[in-house]
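Worksheet: one structure, shown below.
One protein chain omitted, others in place.
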Amino acid sequence: MSALTKQLTAVRNWETRDLLVVAALGIIPGLALLPAVFAGFTIRAALGPLGTILNSGLFYLPGLMALYIVRKPGASILNGVFVGLVWIPLTPFGLAVTVPTIVARLGSEIPFLLTQYRRYDRSMMLVSGAAAGLLSLGAIYIPSSFQTLALPMQAALIVGHGLSGMILSGLLAKLLADKLAETGVLSAYPIVDDVDMRS
Amino acid sequence: MRAKLNDQTDEAGVLQRLNPVSKLLAITPAMGVLMLVTDPYTPLAFVAFGALVTIVLGRLSPVDYLRVAGPLVALAASFLFVYPFVVGSSAGTSSDVFASLGPLAVRESGLRVGVATGLRILALSILSLLFVLTTETESFLRALVQNLGLPYRIGYSAIAAFRFAPKMRSDVETIRAAHTVRGTPDTDSLRDRLHRMSRYAIPLFVNAIRRAERTALAMDARAFGAYDERTHYRTYSITSADITFVVFFWTLSVGIVLTLWYLEALGTLTILR
Partner (left out) sequence: MSQIQTHELRFRYRGHREWKPSCVSLDIDTGEFVLLLGPSGSGKSTLARCFNGLIPHSVPGELRGTIKISGRDVTETSQADLAKQVGLVFQNPSLQFVTSTVETEIAFGLENLQVQTSEISKRIANALDTVGLSGLESRQIDTLSGGEKQRLAIACQLAMEPEILVLDEPTANLDPRGTEAIYGLLRKLSRDESRTIVLLEHQCESLIDAVDRTLVLDSDGDLFLDGTPETVFGENPRRLRREGIWIPAATRLALELRSSGAWPGSTSLPVTVDQATDTLKDVLTKQRSREPWCDSQPSDGGSQPENSTSLSDRSVVRPDGATEQEPGDGATKSPALDICGLNARYGTDEKSNPVLKDVELSVPEGSFLALVGPNGAGKSTLAKHCIGVRSLPPETVFIDGRDVTTLPSREVSQKVGYVFQNPEYQFVTDSVWDELAYGLRQLDFDADEIEHRVQQTLERFNLTGYADRNPFTLSHGEKRRLSVATMLVVGQDILIVDEPTYGQDRANADALMETLSELHEVGRTVIVLTHDMRIIAEHADTVAVLVDGEVQFHGTPSDLFEDPETLSAAHLSRPPLAELADGLSGFSGPATLDRCYEHCTGEQTKPPTSDHDATFSSALDYGEER
């Protein structure tokens, strides 16, 4: 964990450009997801706990995109901080949603930390998305009284969150970022090298 | 309608003048407790308390407040109708699952969990509203930097990125118009919607990233991040008013919990179950 914390505390190692891109990737989807935050609660109310599966995956997508584009340790967590900075002052659920969001970002960093932030490929993104999904589920488990649910329901929640994180955030983040790289807008980032290699 | 929501002008109330950090500090312990309680009375008490403090000290018109809080009540109420069907019995045997999925087999335990969860979410939201309705994002971020040690490069990056938000909204509108002109069908099937979303995403992100890079350059050109510390033209300090408010809020929060405990209305905390 030390490499991670060192990188995070030394914000100076981050170029302003990296900070702003990670911030934009946090604040813009953060705002775009505001309706989803509200809807998320409605869905949860309407579909029950299983509703959290659908929208939760989208919540870590920006973090994984930020990490995949900027490729610096902590990018996903920092992105979560920015998302939180949108949600805390702008939604009545601010803190309640931000905590699991940041926990999810911690989850998404773990697989990258284990590989020392050297690999950025599809399988890493899938694993990272799944880790994010599972950890964030853990963060809302007790406050949402999920432990009181029937066991099969709980199992469905766990599997669902893992898959949702894998597909909706891991895979989708990679697809979106690769598409963006093709437009040439990310030429300042290492991601372009990947795209060039493939074409 | 006396004052507009979020308005920080002369007519602003006590809450608007407080340091955003102290407001956050004031509501945090109460929110922590609310995360854990299982009875319906504690959330109810905090809903009343939070709403009262926000309206009186924030000098908001009750009508405006209700307009914001109303939907939250409706949302909380919907928990009441869903949870009874999905909650298993505390024994957690598999036979109970089928029964609980049947629409008529409403269990008393499910109803209780539904009410408690709904009220809990409502109470958390009402307390957040105290902060949300009386705080400007930019002052909140400045206060975080000055009083809570948020690295200023993060805080100011967030302030800068917030300026992109209205542009993103107009981007979406323009992109929609631009695609309509291209003859993209305007139909509303789920597939079309998903397809459209993916088409919008690329130009939206491209613009967002370009904006971020240009703004970053403009910030660097003005020596952003040149030194570890920066001076502050607009200062946010913890004043005696802030301390008074925090102490007042904490005292009453503790008072509410203690009273409920004394009345034996406080249920077990989730963590202890």
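When the chains are written out, they are named A and B in that same order, and each has its own residue count from 1.
Rule of thumb we're sticking to: a residue touches a chain if its C-beta (ideal position, glycine included) is under 8 Å from a C-beta of that chain, and two chains touch if they have at least 3 such contacts.
This is a predicted model, so every value here is computed, not measured.
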Worksheet entry | Touching partners, among the displayed chains, of the absent chain | A, B
Practice prompt. Have a look at A:125, A:140, A:153 or A:185 and name the one touching the chain we're not showing.
Written response: A:185
Worksheet item: Touching the missing chain, which residues of chain A?
Response: 15-17, 182-185, 187-188, 192
Worksheet, complete the sentence: For chain B, residues touching the missing partner are 138, 156, 159-160, 163, 166-167, 171, 174-186, 199, 202-203, 206-207, 211, 214-227, 229-235
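We take it that only the chains that are shown with their structure count from here on.
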Fill in: Separation of mean Cα positions, chain B and chain A [Å, integer]
19
Practice prompt. Enumerate the contact residues on chain A facing chain B in the complex.
Written response: 11-12, 14-17, 19-28, 31-32, 41-42, 45-49, 78, 81-82, 85-86, 88-96, 142-145, 148-153, 176, 179-180, 183, 185-186, 188
Discussion item. Under the stated contact criterion, what part of chain B meets chain A in this complex?
Written reply: 20, 24, 28, 31, 35-36, 38, 72, 75, 78-79, 81-83, 85-88, 90, 92, 94, 96-97, 100, 109, 113, 116-118, 120-121, 124-126, 128-129, 131-132, 135-137, 140-141, 151, 153-154, 157-158, 160-162, 164-165, 168, 201-202, 204-206, 208-213, 215-217, 219-220, 224-225, 228, 270-271
